[in-house]
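Next up is a structure, given as structure tokens.
Heads up, one of the protein chains got dropped from this complex, but the rest are sitting where they should.
Going in written order, the chains are labelled A, B and C, and every chain counts its residues from 1.
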Amino acid sequence: MLNTNEIRKDFPILSREVNGKKLIYLDNAATSQKPIQVIDAISDYYKRYNANVHRGIHTLSEEATTAYEETRELITDFIKADDSKEIIFTANATAAINLVAFSWGKANIKKGDEIVLSPMEHHSNLVPWQMLAKETGAKLLFLELTEDGQIDMESAKEWIGPHTKLVAITQMSNVFGTINPIAEIAKLAHARGALLLVDGAQGVPHIPTSVHELQCDFLAFSMHKMLGPTGVGVLWAKREILEAMPPFMGGGDMISSVKLTSFTANELPWKFEAGTPNIADVIASGAAITYLNKIGMQAVREHEIELSKYALSLFAETSKNGMGDDLVLYGPLDASKRGGVFSFNLGDIHPHDIGQILSDQGVAIRAGHHCCQPLMNELGVPGTARASFYIYNTKEEVDMLFTALKEAKKVLGHVSIR
Amino acid sequence: MLNTNEIRKDFPILSREVNGKKLIYLDNAATSQKPIQVIDAISDYYKRYNANVHRGIHTLSEEATTAYEETRELITDFIKADDSKEIIFTANATAAINLVAFSWGKANIKKGDEIVLSPMEHHSNLVPWQMLAKETGAKLLFLELTEDGQIDMESAKEWIGPHTKLVAITQMSNVFGTINPIAEIAKLAHARGALLLVDGAQGVPHIPTSVHELQCDFLAFSMHKMLGPTGVGVLWAKREILEAMPPFMGGGDMISSVKLTSFTANELPWKFEAGTPNIADVIASGAAITYLNKIGMQAVREHEIELSKYALSLFAETSKNGMGDDLVLYGPLDASKRGGVFSFNLGDIHPHDIGQILSDQGVAIRAGHHCCQPLMNELGVPGTARASFYIYNTKEEVDMLFTALKEAKKVLGHVSIR
Amino acid sequence: MSLSDELYRETILDHYHHPRNRGVIEKPSTLVEGVNPLCGDELTLYLQVEDSKIKDIKLTAKGCSINTASGSMMTDAVLGQSIAEAQKIIDSFKHMMLESREKDVSLPENMEELEALQGVKKYPVRIKCAILPWNTLTQAIKNVSANNSEKSTKVEMS
Partner (left out) sequence: MSLSDELYRETILDHYHHPRNRGVIEKPSTLVEGVNPLCGDELTLYLQVEDSKIKDIKLTAKGCSINTASGSMMTDAVLGQSIAEAQKIIDSFKHMMLESREKDVSLPENMEELEALQGVKKYPVRIKCAILPWNTLTQAIKNVSANNSEKSTKVEMS
């Protein structure tokens, strides 16, 4: 396990109290907390060398540009990409996926083409394709899921077919925690001449990730879920694909030359970065990557497997915990097949009530549809409660989660049948 | 004049040295510096209540949501809008303009329609319309400019015609400093049934702004140019226009309900905010607005008029400054018609060389085309040097600018005729 | 436990555990469905009006404690009241939940129980849970007043 004692010291928020109780932050799938190194990188930028980047001649601008581009290099290495020109900064993972839908999508998707998704996709990897399908007349197909929330690979073999132009799948489900067999799906897609987009919003922060091993063509993720600040998303794509894509948004920085009625796009990666970028937060994202590198992504993954095993054992012993059969856990039961994201329901109690009562005890979890309404429909529930872990979480905190759940059951349980 | 002594204490970067000299920051049109109140708002957020917003039940999420939405209220008041539902947060001003082009533009602009612009538009208020025109078959028309860089209103009366669907004009030029007669242009546009988009990236930070007085339909600006952090743009538009616009990007937060193959958009303003927003920076933008409110925008404007008058007087006395006729200033000479942005050239010396030599003396200005290549073509220069002021700048700093220019002339002047 | 006191008061928990006026009316004057897609709250409201009086009101619902308790209290509050009186109660309640910042708002007499729901105001995301039954009732009253025979009006919160 990681040395969580040491790690926790770097996260100022973890010593905060909530409602008179120690904060137990288990909402990491929504956004992670930030180490002081990242927070300081932002202040340091604004206190010492804040300036607009690119083409600035003065010293501050040189310094800001260098630091901004350095993060691009760090991210290139972090996901084992070949070339920093393949790294595009966006506002969040959602914007990265939309960039692909608007630019690559409109240029390449035609009526009758098929886009293959899974029913566990986050709205951000679903709605953009619905919009594209509506505009182009393409069709959306959905893979099937197994009982325990994994992709049924038989359905993948069936649905990924000659008309498939794109497969868009999450690396890790933000509801089930399922880690999907991306490389296998990539082979099926490529065999049909289709491209594969991976939504790495949950995967990249928690699993050692190599775009070569994933064999994907696009990878999108958000820095705020991996110790970085809000406001920075990343799109990686193969260079030749990016080169062939038309620009998305127009404006400053994304051009090479402009006349009154026409323009020439800039070279990669700036072609896709219109306007003043989120300079401070991109620089601080570099500090987040450095922090994760120091710990090592393999160690991060092992820590989460440990915590997951422990949580799974507690879920399995629900009767001991006084929850009877009321506690229903979704997703795979094998810690090697999943990340530290646990969605569950407690009898008839609405997830919002669970969330509220846990919050009153200092335990921050998420409750609701987790931007996966179609999946909730499939599960036949209005939503779930969801606890999710990261590098600073401990077994004691997992214990506290279950103690708090008992309390919720005590307050709200035994609802008369309605 | 503002009490710059007091104000400067709030800006840590201003006590920095550059190349052994005191920093004189005159690149405010590119991005402004940030007061400690804004920097601290970011740290405070990450140290105390960082969480994803909207629908979160736990305490941190409630706190973050409240603070995030509070900035929306502050901005509503700042630009005298009626309703906070009309305020959309984007990544920057460029993204705000692109939002209008992609959503309103594609729904409303048809072949043969005309979009009227000015030749002083920033690439961010030009390239999106070039892209839209190319896709729809609409035509771009350009108003004419007077010798001193103002819009020729006669040409406006001529060019804004029965086919005009949109007029898109900058509130203040980032090259000339010209403040454009927006309300007059609005009347011409509305008389033709066209809408008016105002690029407020330079205007809103420097001039008291009311969307009612401007009589515009869209207003776009960037917080990083007005004491706020990088990564936050604002789009304001009239509610009924926003209601009728289709969503732009798809994803989390912008939906009300989602099925596998269709979705219903959320209500305003979230309909246009897809994915996790830039929470920390939006909150810190609130601190920036509060700071400006404390000073008062009228006082900000008066301070800049003072500095501008002083700078204009020094430009006028070029001979005294040893620059002969070499120093060419662009834009209006009347401080009441312009903001504190001064573009100039010094004989044959390339603006990059001016910028570099000034930087070596601690004076940060911008040199180049300022994202206005068509305007540079019109002026017949590869670029200009540009000094731009804000609330913390002083007359002494304007003096230093001219001292540094003399030095540049000494080092690089007297180029043999080529 | 020291917590949730505000939100999960006795009164609310009592209505949550034992919701009043649960069920259906076979031939109601009107029937309205209310949904909040964001959190999945769903309810069906049956209203029986005679001589401009609420003769009977029934709810079936699937929602959170706040939603359930609010609906239950609402049925208690308006049953037997005139349409006009019911509308007044709705207005006061929504005012209390959405507008007023002070603690003490003037609810109609004998409606003090509803004050228990004020605790919800500390939790902005959940105000909609409390409001949904009331918006549904507003629609039902509109249907009746307009002599609207349509039996499946729908109210959607967003």
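We take it that a residue touches a chain if its C-beta (ideal position, glycine included) is under 8 Å from a C-beta of that chain, and two chains touch if they have at least 3 such contacts.
The model shown is predicted, which means the values in this text are computed figures rather than measured ones.
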Chains in view that touch the one left out, judged over the entire complex: A, B
Contacting the left-out chain in the complete assembly, out of A:266, A:343, A:361 or A:384: A:266
Sole contact to the chain not displayed, among B:350, B:386 or B:409: B:350
Absent-chain contact - pick from B:217, B:360 or B:397: B:360
From B:19, B:146 or B:336, residue that would touch the chain that is not displayed: B:19
Interface with the unshown chain - residue positions in chain A: 54-57, 62, 65-66, 256-257, 264, 266-267
Contact footprint on chain B, counting only the chain that is left out: 19-20, 349-353, 356-357, 360-361, 368-369, 373, 376, 381-383, 407, 411-412, 414-416, 418
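We take it that only the chains that are shown with their structure count from here on.
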Rounded Å distance, chain B centre to chain C centre (Cα mean): 48
For chain A paired with chain B, centre-to-centre distance based on mean C-alpha positions, whole Å: 32
Centre-of-Cα separation between chain C and chain A, whole angstrom: 38
Interface hub residues of chain A, defined as touching at least two other chains: 19, 352, 356, 368, 373
Per-residue multi-chain contacts in chain C, two or more chains: 37-39, 123, 126
